[in-house]
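Here's the structure we're looking at; comments come further down.
With one protein chain removed, the remaining protein chains of the complex are shown where they sit.
Naming follows writing order (A, B and C), and every chain is counted from residue 1.
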Amino acid sequence: MPRPKFKEMERTYGFDEVALVPGDTTVNPDQTDISFALGDFTFSIPILASAMDAVVNPSSAIKFSQVGGLAVLNLEGIQTRYENPDEILEQIAQTPETEVTSLLQKIYSQPIKDKLIGERIEAIKQAGSICAASITPTKTKRLAPIAKDAGMDVLVVQSTVTTARHISKSYRGLILPELCQMISLPIIVGNCCSYSAALELMQTGIDAILVGVGPGAACTTREVIGVGVPQITATIESAAARETYFKENGKYVSVITDGGIRIGGDLCKTFAAGADAVMLGSPLAQATEAPGRGYHWGMSHSHPALPRGTRVRVDIIAPMEQILFGPTSVTDGTQNLVGALRTSMGVCGARTIKEMHKVKMIIAPTIKTEGKYFQAIQHVP
Amino acid sequence: MPRPKFKEMERTYGFDEVALVPGDTTVNPDQTDISFALGDFTFSIPILASAMDAVVNPSSAIKFSQVGGLAVLNLEGIQTRYENPDEILEQIAQTPETEVTSLLQKIYSQPIKDKLIGERIEAIKQAGSICAASITPTKTKRLAPIAKDAGMDVLVVQSTVTTARHISKSYRGLILPELCQMISLPIIVGNCCSYSAALELMQTGIDAILVGVGPGAACTTREVIGVGVPQITATIESAAARETYFKENGKYVSVITDGGIRIGGDLCKTFAAGADAVMLGSPLAQATEAPGRGYHWGMSHSHPALPRGTRVRVDIIAPMEQILFGPTSVTDGTQNLVGALRTSMGVCGARTIKEMHKVKMIIAPTIKTEGKYFQAIQHVP
Amino acid sequence: MPRPKFKEMERTYGFDEVALVPGDTTVNPDQTDISFALGDFTFSIPILASAMDAVVNPSSAIKFSQVGGLAVLNLEGIQTRYENPDEILEQIAQTPETEVTSLLQKIYSQPIKDKLIGERIEAIKQAGSICAASITPTKTKRLAPIAKDAGMDVLVVQSTVTTARHISKSYRGLILPELCQMISLPIIVGNCCSYSAALELMQTGIDAILVGVGPGAACTTREVIGVGVPQITATIESAAARETYFKENGKYVSVITDGGIRIGGDLCKTFAAGADAVMLGSPLAQATEAPGRGYHWGMSHSHPALPRGTRVRVDIIAPMEQILFGPTSVTDGTQNLVGALRTSMGVCGARTIKEMHKVKMIIAPTIKTEGKYFQAIQHVP
Partner (left out) sequence: MPRPKFKEMERTYGFDEVALVPGDTTVNPDQTDISFALGDFTFSIPILASAMDAVVNPSSAIKFSQVGGLAVLNLEGIQTRYENPDEILEQIAQTPETEVTSLLQKIYSQPIKDKLIGERIEAIKQAGSICAASITPTKTKRLAPIAKDAGMDVLVVQSTVTTARHISKSYRGLILPELCQMISLPIIVGNCCSYSAALELMQTGIDAILVGVGPGAACTTREVIGVGVPQITATIESAAARETYFKENGKYVSVITDGGIRIGGDLCKTFAAGADAVMLGSPLAQATEAPGRGYHWGMSHSHPALPRGTRVRVDIIAPMEQILFGPTSVTDGTQNLVGALRTSMGVCGARTIKEMHKVKMIIAPTIKTEGKYFQAIQHVP
């Protein structure tokens, strides 16, 4: 019996399955250029802080801006629903795991207060910081003008999956080309994770895309609805869309990989896969300055009927600056992320992020098994 | 020394090895159509409840029919061997693991009582529910007419593996085309798991096939006899047979994937692989209404000489309706299965199950390793 | 820089990575033929008992012959070095793990007594059993005639790796064609694990080969010297050699897969890979009749300078007959191995072992993960 062609599936890859190959030339790490440009802004480090309530509040945003990155404030989170967000954040940190999802569902069902949007943004601007803020597509038309009036510099339109086209009989979706015209600020849209979806988003006129569906530490999207693309493949596809779009239109739309990056090794691989910048959640939730008090949770965790997420305990490990720039005495890749990136570029022979995009990457899922033979010592009396 | 062609093997895939890719368009989940048609019946949800004694008895069948699905009553189980099945089910729940297989072997060696077949079916029909019932191939000729007389609406002919042809010197096997003529009801036959076997079954004139050999939580067929095909591949092959048969004969024989689905993510992937409906065991054994009292076991578990199965403790987690439709505060994918399917279809841009069949699926075995760095908190004192 | 062709490696497969596909036809298990022919002998079950001291002594060999299989007595083990082997076996069972390798090295350094070779073989023959005995290649010329005089029916020439050619300056290796002429008994030689090595062995005139290097439960050859081929691939290659040799010479040299088979599923897959018979160690060491007293160790475990093996605790689980033929109430595949084979053949539509060779096999490494969601219950108070 002849067999027809069955449904085809391609193999995809995540951080733990790949590795970078040293270059034939090496470069002095001090002489690498890792700056990231978005619209007329240039950031000295190619890192964004996630629009998550455990990561960004006005004060951590100011600090993050001072060290050279771009923090994104969630305009639909605790900061804009509560006059006194710290009280709520403290409550989340004090609640047992078994009850925390219900609590989050309740907390996030409170209304957003327009007044607080203005206040939070102004707090960031008054410190002289660049202010980015995120809104979901359905609320963008209403909230974006308020935020712009308050001084927002960069608009982030973000939901689990955002596409250039949305089908609904009950409402007219957000039309991105219209938004670009109306708002006239740098716009970042996401998340997406395939070549075609990335390309369609770029064609709407935006300035950068967020890449990543399902990979974050605080996310269970793949368990609940089966959807998710490993970040290395998602970034490779999105970077290819950027090149296609640039070749056809001459505009360079940045690719920002968002979610799943935990350690320096992941970060370095992301740039080799084609990212122009990365957005970090869990690693920054570990900073002394993080509002999450040692916990971290995702945006879909508070969905009233189908929550998708886990509150993870990340622990406070060091000040934000040390996590980003070291020096450090920990060797597991959680600190000195910028130093790790520069060292990796040096070893791989890349002077710029664009040269890093061309570094050779291999499929190398081998887990080191030394533990089988040698035990990392725990305690010496 | 030239080498001949060795035996060839194809790579196959299970739930945990694949993921879905978001669409280039998204759809409002409320506007997805997930109905399932079988003969002249249309069910509002594409879910069947397994013909297992821990999942379906008359009262749970009635409830399941009321919420829009189709429950299948096992006509060779405890319900038709015992006047008072609850006594037996209680006994199973009270027996230690080390003794339960012997007990099941003894329980299922009691004779089937024709009278009880009638009574159980009538109980379901009197509640106004659609009644499906399952019989093994060797008993079908004798029991199917009794069940039909009692009001059975849908006949399920089911064994571990059922084929269109069976070789035996000692008896004449069940001839499916003859059965279809005789019984004149919608007939579902299974289980099968390959393109060729599925196609041969379709050619006998039946209305739907059950897909799945070896994947269920309560099944050890692969350990004991080495046989089993992972469900994603089995569903892809069976769906291809459906398309071949439809193209050649114009009849759409439904593909019902049976076994191994535990969480929303599995369910969503199954439809993307080509299923028209799914049959659930363990997830429904967790319902308050389930006869299994927090336990679940398989049909082959009571084989007198070669039992293949494990009694698993599934625990009672929520009422059936909440498992199916939410709302929920658990985030591991075990609740709100229908909501998960609609959300997944929305994100993947599928308005109907047939559009869901075309959603892009990838091979993505990466296990999220956040646990390595961040611990999900267990207790907060 | 153009790159040359690098060293190539083929992917190989073990038991846990493959599964069998049900047939398009099914067969009544009672009507399957699983007999195994070797020389003029026909055995009712295609199973040999390993030439290991924990598995075969004269009394277990007699029992194994009575139920239809062929036990192989190790002529260089405890039975031929000690007048009272039970004393030694008891000592091994009583020694802590940390000291057992030294003990085995000491025990196996005692000389082989020619007189005991005769006595052990005669004990088996006097019970009316067929007697097979194993000798290593370097000792074959000296010991084989003694064993033949005592009544040995089948000669097994066995070492970790045996090839048709051996290079040494210090002695003349065993010449297999000369041995075949001299001994005029059915000869089984092993172990080998590739197409070319199997074919060369067949060309020496022997009757069967043992397949398997490195896979057994009591073997650490792969850890110590890096050598080993997974059993499914080794069997597929050896079976291809059998077909090549049969086509060219008209003689059917049997393929006996030896080592690594633990459960019914493994056994069934082995035959689908092309085996004519299997040799079992650990599964039979679990029999009440086994001399090992609940322990099992390998032939290389006692090497004086480079021991390769682990003594494993297998526990006594059931009488030999129950392990082979059931009935059973355990569902993990460790009992009723013959019933499992017949059932598997039935489901796969194979009437004979030769038809089983053609059954479709797939690569299906998925581990069932139900444990993540449902716990197999351990104790019910």
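Keep in mind that, in the parts below, a residue touches a chain if its C-beta (ideal position, glycine included) is under 8 Å from a C-beta of that chain, and two chains touch if they have at least 3 such contacts.
Note that the structure is predicted; figures quoted are calculated from it, not measured.
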Omitted chain: which shown chains does it touch?
A, C
Of C:Pro46, C:Pro186, C:Gly214 or C:Gly326, the residue in touch with the unshown chain:
C:Gly214
Decide which residue listed in A:Gly212, A:Gly265 or A:Gly298 touches the omitted chain of the complex.
A:Gly265
From A:Ile236, A:Val255 or A:Met299, residue that would touch the chain that is not displayed:
A:Ile236
Identified contact with the non-displayed chain, of C:Tyr13, C:Phe43, C:Phe64 or C:Tyr108
C:Tyr13
Mind pulling the subunit A residues that touch the left-out chain?
13, 18-28, 30-31, 195-196, 199, 236-237, 239-240, 243-244, 263-269, 272-274, 326-333, 336, 339-341, 343-344, 347-349, 351, 360-364, 366, 368-370, 372-380
Taking the full complex into account, what residues of subunit C touch the chain not shown?
1, 3-4, 6-7, 9-14, 16-17, 93-97, 101-102, 105, 160-170, 192-194, 196-197, 200, 213-215, 217, 220, 222-230, 233, 260, 262-263, 282, 295-296, 301, 304-315, 332, 334
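Everything that follows uses one rule, which is that only the chains that are shown with their structure count from here on.
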Chain whose average C-alpha position is farthest from subunit C's own:
A
Determine the centre-to-centre distance between subunit B and subunit C, using the mean Cα coordinates as centres, and give it in whole Å.
39
Whole-Å separation of chain centres (CA-atom averages), subunit A against subunit C
55
So which stretches of subunit A touch two or more other chains?
none
